[in-house]
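All protein chains of the complex are present and in place, except for one that has been dropped.
Up next, chain A:
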Amino acid sequence: DEEIHLLEAADDACTSVIVDSITCQQYICYSSTFQVPAFYFSLHGSSGAPLSLEIIAASPLFYASALPDSRRTTFALETSDSAFAMLSQGDHPTLNTPCWYLHPCHTAEVVDEIMREVACEEDGHGLRWLEAWFMMLGNVVDLRWGHECT
């Protein structure tokens, strides 16, 4: 079980929307279906209520350029070039709590492409793969958000 509870960030007034503080919980979970790590998260406002997809998509958590022309429904954020929704609701695989997650269906191909550019020895492969995964994730999600405010 490769779940890593990354961070809890309370962020004051970094967004200009109705909430004055946001709690973000981020997780890395193993996707049994796609056999790669997947990024799960939840975003709550000051009252504890989960934020809507509209606010999530507009939040500093995501780079605006990373969420292209997409169709937003109550359940998910879909893009035209993928069978799966890019951002979707789902139960956390072990905590069983409701979360959002970045769909891992294209992870393997994207990371493999990065890995092809990187020369590495056999025994560093796993770590390099994870680093490449973080690179890929870091292009979509601002992993530093919440830290610079403290």
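Criterion: contacts are C-beta pairs under 8 Å (C-beta built on N, C-alpha and C of every residue); 3 or more make two chains touch, one makes a residue touch a chain; residues count from 1.
Here, contacts and distances are computed from a predicted model.
Asks: Given the options "Cytosolic Fe-S cluster assembly factor NUBP2", "Autophagy protein 5", "Exostosin-2" or "TRANSPORT INHIBITOR RESPONSE 1", say which is the protein name UniProt records for the missing chain.
Replies: "Autophagy protein 5"
Asks: Which one, A:Ile28, A:Leu61, A:Ala76 or A:Leu102, makes contact with the chain that was left out?
Replies: Counting the whole complex, the residue in contact with the absent chain is A:Ala76.
Asks: In the complete complex, which positions of chain A touch the hidden chain?
Replies: These residues of chain A touch the chain that is not shown: 32-34, 48-50, 52, 73-76, 83-85, 88-91, 93-94, 96-98, 105.
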